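Okay, here's the structure, questions in a sec.
Left out: one protein chain. Kept in place: all the others.
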Amino acid sequence: MCSPCHKVAGLVLLLAIAGCEREEREFQSPPPQSGDAGAAVLSTLSPGSSAPQATPSPTGRKYNQNAYHISEGKRWFRWFNCNGCHANGGGGSGPALMDEKWIYGGSIEHIAATIRQGRPNGMPSFDGKIPEQQIWQLAAYVRSMSGNAPKPARPSRNDALNPGPAEQQRDPLPTVGGAAQGPR
Amino acid sequence: MRTGSRLSAAILALFLAGCTGLPAGLDPAGPAAEMITGLFWWFTAICTAVWALVVLGLGASLLRARPADDGASPLDRGSARRISATRVVTALVGATALVLVALTISAFITGRGLAQLRGEQVRTIEITGHQWWWEVRYSDGGPAETLATANEIHVPVGEAVRLSLRSNDVIHSFWIPRIGGKQDLVPGQVNHLDFTIDKPGIYRGQCAEFCGFQHAHMGLVLVAHPRDEFERWFSSQLKPAQAPRGAEARAGQQAFLSRSCVMCHTVRGTPAGGKIAPDLTHIASRSGVAANTLPMTRGALAAWIADPQAVKPGAHMPRTELDSDELNSILAYLEQLK
Amino acid sequence: MNIALTAAAILLGLMIQSSTAQESNSQPDAISPRSAAVQEEDGQWLMAAKNYASTRFSGLDEINAMNVKDLKVAYTFSTGVNRGQEAAPIVAGGTMYVVTPFPNYLYALDLTKPGAPPKWKFEPNPDPSAQGIACCDVVNRGAAYADGRVFFNTLDSQTIAVDAETGKELWRVQLGDINKGETMTMAPLLVKGKVIVGNSGGEYGVRGWIAALDATTGTTVWKAFSTGPDAEVLIGPDFKPFYAMDQGKDLGVTTWPPNAWEQGGGNVWGWISYDPELNLIYYGTGNPGPWNADLRPGDNKWTAGIFARDADTGQARWFYQWSPHDLYDHDGVNENILLNMQWDGKARKLLVRPERNGHLYVMDRATGEVLSADPFHAITGTLGVDLKTGRLRYNPEKEPKVGRVVRDICPAAPGAKDWNPSAFSPRTGLLYLPHINICMDVEATEANYIAGTPYVGMEVRMKAGPGGHRGEFSAWDIAARKEAWTINEKFPVWSGALVTAGDVVFYGTLDGWFKALDARSGELLWQFKTSSGIIGQPVAYRGPDGKQYVAVLSGVGGWSGAIVAGDLDPRDATAALGFVNAVPDLKQATTPGGTLYVFALP
Partner (left out) sequence: MSSSDEGLRDTGLDSVRLHDWLSRTWDHKRGLVGWFSTVDHKVIGRRYIITALFFLALGGLAAAIMRLQLARPENTIVGPDLYNQLFSMHGTTMMFLFAVPVMEAFAIYLVPLMVGTRAIAFPRLNAFSYYVFLMGGLMMWIAFAFNTGAEAGWFSYVPLAGPEFSPGKRTDFWAQMITFTEVAALSVAVVVIVTVFKQRAPGMTLNRIPLFVWSELVTSFVVLFAMPAVMMASTMLILDRLVGTHFFNPAEGGDALLWQHLFWFFGHPEVYIIFLPATGMVSAILPAFTRCPVFGYTAIVLSLIATGFLAFGLWVHHMFVAGLPQLGSSFFTASSMVIAIPSGIQIFCWIATLWLGSPVYRTPLLFVLGFIVIFVLGGLTGVMAAAVPIDAQIHDSYFIVAHFHYVLVGGAVFPLVGAIYYWYPKATGRMMSERLGRWHFALAFITFNAAFFPMHILGLAGMPRRVYTYPAEAGWSAMNLVVSLASLAFAFSFVLLAWNMMRSLRHGTPAGPNPWTAGTLEWATPSPPPPYNFARIPVIDNVEPLWRGNGSPAGEVSGLRVDARELLVTTLTEAMPDLREPSPADSIWPLLAAVAVGATFFGSIFTPWAVIWGLGPVAVTLIGWFWPKGAPEDE
């Protein structure tokens, strides 16, 4: 076959795989593996000439791509009262999550760590209260709030009071703060 | 009409009873269900008769003796009989219309009868559908007599009950075949279902409108008590949860309050006040767990808590990483929540 | 009758204009805060409300309507904390005490020296985690001074006494648990050797209480909860509420679903007044929790109401509920101004309350009877108060519903007026009211109680009220029961008011203007742009040099300024419980700050 055909076929295959990953409904997470947490480095500064390496984890990637996980995260975000402080992303007593600023890092690993460990200025630790899979789902959703998830996987509006454009309609914002990782 | 329907009902009932007993939908437990069942049998009788007549007619027209082919053009075939056929068909159409009118009127009469069953003195119970469980709220009395429970409705026998049905997420449908018809729970509106139960007993039902992954496991139990028994049940349910007795149960309460349980569930009298999942204040007094997917036994409870996603894949209860001591102590605690 | 009264008031006003307020002492039936034990004007500002009657009236008249236009900055002081500055500076002797938002630094500024340099700084080091459970910015509403001691609360629920001279800690007590969401933001009140404090946390399902601590040791003398059994609410035989709706046994339990009172709110985070003659303290209780009223059928006693309690024992004398079964987060914690004046031809001990729901209540403070409840702002959420039963009548069309957005509820959750206190001048008979002209769309939602996390159950989206302006500042003629004048403000007025014997009213705006108005006409006489939005409480004092000073903290924040203080995102209409949507342009108008401004005539 001609090479454009190969390219098209490759593209279709890629799209298809993306579709599969995006649409999987994974009810039960496999047990956590080493490296799941990724290297959630909080600083971009490291003595010497090289910046600290923030390594993405396969778990983070999986959750970040998956519409179901993100949508479940959106549910937990409401159910576990995250919205009480962070509203629908605009913030309140907690910081806004839909903007580009990340005090404790904006990668999914950072966010998961923040939920798990809490942070000193008011973010409670949910370790032991929220199971690991839900923490990842929450983290994936939080990332989608600033547009940092594949658009087809990002949630649309809820059947509720309309707080503004839904995650799906937001333009992806760069991640500023912490050991920032680009959107992926 | 009455006797006819009774007769056919009896025949069909006998036929059905042969294997499993009467289907729940045809075994009424109250006047509303009785009226529906009566109408059902009446319709069934008429429709069975009509069907039988049509099939007989069909058979007869196929089997009737025919003269040998006279070689005439098919266009002229049977022209001699057409006039009589026209008469017969016209008569049959007329009869059909009459039957339909009769059925329509009887449906209206039953509908009106059902509407008139609504007494003035009714006990209202609020049912809220959730994916995938039923929230049950009694709020007829004063605020302090407001009672929240889940997946199990208790009513006194012989008392008119009105359910206020709403949904918290998607459309569900409330259906307990033996108490009468179903009614949808539609987000954004409040629907009502009225019934009275004549016989004490336990009546099972489940969600009838497709509502997602665990639509199949959204079970519901209705328990009808004699009045005084109901009052006893009600006042015991109003009490806050019992304090844990014994070291294991106390450890269980601690585990309950410090692990995921506390994020969603309420145990009144403790700091656990989660409202997005069933109220567990008196869970041990209920007959099922996981929206009546499993019976209320220690084993079933353990299976459910240890791995909810194995029992109800897609349900919102997550698996919590509990060690066996924690699990056992939580079980011990929950079992005391009578 | 009203005309006669007004005439009398004006006449009296003219009479006392030539003298200072001290002279109204001799007019027992005149409009006067006297009976509520206002000390003679000593030039100090010992408590946030100036006096027990909470008039925020300064008897100083050096700065008056004629010369206020010449007002200049005397000195400024940076608090070092760029969050919402809601506190009133306290002036005692030659020292000014300023308490900042979290981390709740307490500064003593030496007024005897030029530029008022700091004398000492006290750092209470509250738990930083407490910032996460403060619903509406990490504010503090001020300290209180008595007998050489300064008292204040910290965000993580401690009450601390500090030696006023040395800045050394005398005692501190932990009164609440941040893991339940409990914080303290209110300004304490010193009554007969007791520090009276209360907690915050109505958005976290925290059960409200008020406590009296021994001023010398910090031990609790009495503590009264706002919900629960009578014994815990300190309701005893002396309890004689005026209206039938507040009478009964254990209403703090029976007007709630079982156990719901345990997370029922009713926090005491606002103002306390004190009447020495009756020996009663008056304070309001906050909103019931959660906001979603469907989850708490019943009247939800004793939230969103006002208690009169014996100052010594804490025993309740009477109670009146502004908002039985509150629907709109209308905390009942606003200031209670205690006045003695003619009402219906009789001299009465009154309590005047501009309430969040937009009604200005005049009550008999001895009995708890509501004498009038007049709307002072546009209202759609309620239909007035039934004076026979005392009940607020809700507008059924505006009742929040689960799963349905109910639109245009006015006033919105912060009310027509929030905690930011009004001021009353006995010289004009007018009450000076900061307004919030904001309406809201709400949808009640499920509320999940998880201790230490918000427990609200309401999606809220606020917006400008009728007229499109979001704030007003008005003067209300109490005797005539009508508005004297009003001026519109672009942003909600979230600062307190101050009125002086010079017939000048001071207040600040969210975009940072500090304004002086003619107390009689409302004419703008002077204004000064400070470095940040003003949500603090202006005070006036006489300096050691004998001059009159006016001081105010500038530093935007609080609920109204959360968008700036917390750097919130206006794309989300529900940010900061919906307030951000009403002030999406505030980020362009001001930036965070934390500076004390003190003004004087040159």
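For reference, chains read A, B and C in written order, and residue numbers begin at 1 within each chain.
The rule we apply is simple: a residue touches a chain if its C-beta (ideal position, glycine included) is under 8 Å from a C-beta of that chain, and two chains touch if they have at least 3 such contacts.
Here the structure is a predicted model, which is why all the values come from computation and not from measurement.
Within the whole complex, touches from the chain that is not shown fall on A, B, C.
Listed residues B:C211, B:A224 or B:I305: the one in touch with the omitted chain is B:C211. Check B:E159, B:D184 or B:E229 against the missing chain and you find that the one touching it is B:D184. Touching residues on chain B toward the chain that is not drawn are 16, 19-20, 23-26, 35-36, 39-40, 43-44, 47-48, 50-51, 54-55, 57-58, 60-62, 64, 66, 69, 73-75, 77-78, 81-82, 85-86, 88-89, 92-93, 96-97, 100-101, 103-104, 106-108, 110-111, 114-115, 131, 165, 169-171, 173, 175, 177, 180-184, 186-192, 204-217, 219, 293, 313-314. On the side of chain A, touch with the chain left out of the figure occurs at residues 16, 19-20, 22-25, 27, 67-68, 70-71, 151-153, 155-162, 165-166, 168-169.
Listed by residue number, the positions of chain C touching the unshown chain are 403-405, 443.
Convention: only the chains that are shown with their structure count from here on.
Chain centres here are Cα means. That of chain B falls 54 Å from that of chain C.
With each centre defined as the average position of its C-alpha atoms, the distance from chain A to chain B rounds to 41 Å. Counting only residues that touch two or more partner chains, chain C has 403, 448, 450, 455. Counting partner chains per residue, chain B has residues 187, 262-264, 276 touching two or more of them.
Within the complex formed with chain C, the chain B residues making contact are 139, 142-144, 146-148, 166, 168, 187-188, 238-240, 262-264, 266, 268-269, 271, 273-276. Remark: chain C residues 128-137, 203, 403, 405, 441-443, 445, 448, 450, 452-456, 459-461, 562, 566-577, 580 touch chain A in the complex. On the side of chain A, the complex with chain C involves touching residues 78-81, 83-85, 87-96, 98-99, 101, 118, 120-124, 159-165, 170.
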